[in-house]
Every structure is written in C-alpha cells, then in structure tokens.
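Of the protein chains in this complex, one is absent; all others appear in place.
Chain IDs A and B follow the sequence of writing; residue 1 opens each chain.
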Amino acid sequence: MTALARNEALIGAIPILGLLLGWQAAVSAGVAPSALLPSPVAVFGRVAQNLGDPDFLGHTAVTLYRLFVGFLIALAIGVPLGLAGATNRIAGAALKPLVRVLAPVPKIALYPALILSLGFDDASKIVLVTADALFPILLATFQGAAMVEPKLVWSARAAGTSPAGTLLKVILPATLPSILTGSRIALVVACIVVFLAEMITSTDGLGYLLVRAARNFQTVDMFVPLIAISAIGLLLNGALALTRKKLLVGFPEED
Amino acid sequence: MIAISGVTKTFQRRGGGTHLAIDSIDLQVAEGEFVSILGPSGCGKSTLLYIVGGFVPPSRGSITVSGRPVTGPGPDRGPVFQEFALFPWKTVLGNVAYGLREAGMRKREAERQAEALIARVGLKGYESFYPKELSGGMKQRVAIARTLAYNPAILLMDEPFGALDAHTRVRLQNELLELWERDRKTVLFVTHAVDEAVFLSDRVVVMSRQPGRIKAIVDIDLPRPRHRDELLLQSRYQHLVIELERMIEDPPEEIRP
Partner (left out) sequence: MTAAALATRTRATLLPGLPPLLACLALLLAWQLYARTLSMGGIPDALSTIRELPAILGDRESLADILDSIRRMAIGFAIALAFSVPLGLFMGRSRTVAAMVNPLLMITYPVPKAALMPIIMLWFGVGDASKLLVIVLGVSLPVIYHAYQGARAVEEKMLWSARAMGMSGPARLARIVLPASLPEILVGCRTGIVLALITMITSEMIARQTGAGNILFNALDMAQYETVYAMILVISALGIVLDMLFEYVRGLLTGWAEPRHDLLAPSL
C-alpha cells in the first residue's frame, strides 16, 4: 500500500468512526431510551454472538442461496439476450421495445403476483431477484456488444472464424467489461430486493429476522440482519472486483 | 490475382440521403505484386480495401480473387488495420496463434509457430505481454505477425504505419520490405504518404476525392532490392515522389460534402 492510499483509507475511516462515536455518545447522553436506540457496543456484540449461532447462519444461508440463484439465472438470460439483441437485427428490433417497457416497471410490485402463482417459498423470491437483476445485465451487455470495434470481428473473420464463431470468440470477450459493470449494479439490486422480499413474506432469511425482531420489539436484533446484508454486499463487491482484475487483465484499467 | 471491376459504394446517410464514396473502380493486381493506393483523406481508400477484404459489400461491381468472386472475408486475404485491432484479452502469443488455432492446428504446434513469427517481427521475449503493455510500433508488429501467421496469399494493409512516429515508421517500412522480398505476397497497401508508396511499391494507384475515382496509375520502375539510403539519393526516386505529390495536389480540389 502506498502512503497516499494508506492516508486515504485513514481519512475514509473518519466519518464511519465519527458516526459510531456520535451514536455511542447519543446513547450515553440518554437522548433516547435504549429500547429505541441500543448502543453500538450492544449491537456489534450481538452480531459477534450471532456469528456462532446456527439459526442465524441458517437464515443467512437461505438469503445467500436466493441471491445467487436469482443472480445467476439473470446472468444466464441477460448475457445471451443482450448479445443477440446487439448482433442480430431482428432480435434487436423485437428486444428493444420490450426492454423499454419492462425495464422501468418496478419489479417489486410484481411480487404479489409471483407469490400467487409460485407460492411463498424460494421460487417466487428467486424469480423476483432474477427480474430485478436481469435488466442491468441485459442493458450493459447490449450496449457493450453494440460498441465492439467491428475491426476485431473482421480480423477474426479473415483468420477463418465463422460468423457464429465470432459471437463466442470475439464479441463475448470484448463485451466482458460491460457485463461485469452491469453485474455490479445487478448484485446491489439483488441484495436489496431479496431482503425486501423476505421481509414481505417473512418465512425465513435475513429479511425475516428483521421483521421478527421488530414484532418482538427487540431493537438490538433489528440491526443485526441490516449489518449482515451490508457486509454481504461489501464482500460480493470485493469478490466482483477481484474477478474483474482476473478476467480483464488485458483491458485498459478503469475503476 | 485480384480483379476489381466497376466497384462502386454508396453509403446510406442517417438523414435519408446517400453518399457516393467510391465510383467505378477498375483495378487488376498481379500475383506477387506490391500495389499502393494513394490519395487524400476521405477519398475512399479504406472503403475499397474493406470491399476487397469482403468485410463490406460493394453497391455495384464485383471483385474476384484468383478467379473466384469475393462474397465475404477469408484466410486468403489477411487485413492489417491502421488501428491495430488486436484482441485485448489475448497475449501477444494468443493473438499471433489465433489464426493457426482457427485453422485447426494443435495448441502446442500453433504456439511454436507463433513464437517463431514473433521472433521474426523482432518481439522475442514479449510473448506473454498484453497489447495494452506494448507501444504503438510493437502493436503493429504483432498485428502484422497475427496476419502473417495464417499465411494469406494477399495482404490488405490500411495505413498500417499511419499512427506511428516517423522513426518507427521508417524501421517498419524497411522490415516490411524485407519480409516481402522473402515471400513475395500480393500486397494492397493503403497510404497517404507519397514517399512510403514509392519506396515500397511496384505500382501506385492515385485516387481523387468526391467521389473516389482512380486518377492515375504510376509504375515505380525502381530496381529491387531497394535500400532506403541509396534510394533517397537517386534522381529517379526523387522525380517519382515529386510527380506523385503534384498529382495529389493538383488541381486544387474543394471538399464537397
């Protein structure tokens, strides 16, 4: 780590520490009763405690499962559709207006319909995550693939690659940076949506833990799932940044 | 070897109009011949080259290569672009081996041949580098090696040295000439540098603008093998350069959209 980066990391810690200290100060000063505002020490103590609790870990696993399956399905649909839309005139003409209409629809409003047709279990939540994660991936893939330098494709065609072959050997790798950018947005939305869906149906998962704690007025426990989802988001973002670094070795840097 | 007859290209403009880029081009290139296309910016040099490559279809006219009509790209015509167009996700080795792998060669053998070619264009030791880690001149060497790898009978080069500094440019011109003297491929070479065209070519095709037409074809009757330092002193060379420069300038053309 360079001195500059170290300094910036220190500066970045200031507001977070300040927030925590302010929080603790408010609690100590008795601004609000601890039933409304538990101390950060109590909250992080409970987080640490929960890390060894099989019940909590089980709920976390359920949330992660829905998050990943939904996200992977979105990836599996969005990337081929985006590639097809950008490289095939007919597919593009069919896809564009559909996406124009469906992308701005707030998917969470569809959730009741999903519950009614798929039930309260994993399926409806996974489909919701997929619906929300799909469009950032699809749009980014489409845009990336539409902007691939034609001379890359030409170079491959001249070297003997078939038109269909260029899709896999040129367009897909050239679109990879865009796909990863879309995935980053999709992952954030997926985190948000899976949690909300679990709050709405409240059967299991981190969202359910929040609702359960709220029902029983266990304020300290309400913070735990929130901190957990924030940590999951951070970890996923970090994992994605690593993947990016690995997959995009040859591409110009950008952050 | 290459027969271009009556090739015309009109582009559809966004507003709905059309734009005549090149008009009724006729040109024959013999096997093993080095022909340069010289002309002002926007006269349709690249367009003509892309049509010969089969990347862009002509609006009218036809192209045949060794008697067969061109309907699309093929490994008999290898392009080298001004913008290099290297695959950024592949290393130097991966880029150069690409055409060999596409031809169905085993990985081991393809890499062995690619390594030999990389050495031949003077990039030994850079096999594992990515294009972004190379200078412009090095990138263009890789691009040339990538095309040479699948051994096309014809090279289509679109201002391959246009983006390079003067020094690198001269070095690569010398190296290209050396490569060409060795295996005498048919070359169609686009440039707007007069001295480059004279130095390299057997014939120079001069194009005019608006629309792009062939204005003249000049034989370069300089002896081969050519050496730059000797050539620059020859009055025949100097005459050709001056003649071609006059041809490009004169008569003054106005740029019409």
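Here is the rule we use: a contact is a pair of C-beta atoms (placed from the backbone, for glycine too) under 8 Å apart; a residue touches a chain by one contact, two chains touch by 3 or more.
This one's a predicted model, so the numbers in the text were calculated from it and none came from an experiment.
Colleague: Decide which residue listed in A:Gln24, A:Gln49, A:Ser230 or A:Thr243 touches the omitted chain of the complex.
Modeller: Of the listed residues, the one touching the omitted chain is A:Ser230.
Colleague: Could I get the residues of chain A that touch the absent chain, sorted low to high?
Modeller: Touching the missing chain: residues 7-9, 11-16, 19, 32, 36-37, 85, 93, 95-110, 112-113, 115-117, 132, 135-136, 139-140, 142-143, 146, 181-182, 185, 187-189, 191-193, 195-196, 199-200, 207, 210-211, 214, 219, 222-223, 225-226, 229-230, 232-234, 236-237.
Note that only the chains that are shown with their structure count from here on.
Colleague: Sort out for me which residues of chain B touch chain A in the complex.
Modeller: Listed in rising order, the residues are 50, 53-55, 72-75, 77-79, 81, 83, 85, 87-91, 98-99, 102-103, 130-132, 146-147, 150, 152.
Colleague: What part of chain A is in contact with chain B in the complex they form?
Modeller: Touching chain B from chain A are residues 149-152, 154-161, 165, 170, 173-174, 176, 248-252.
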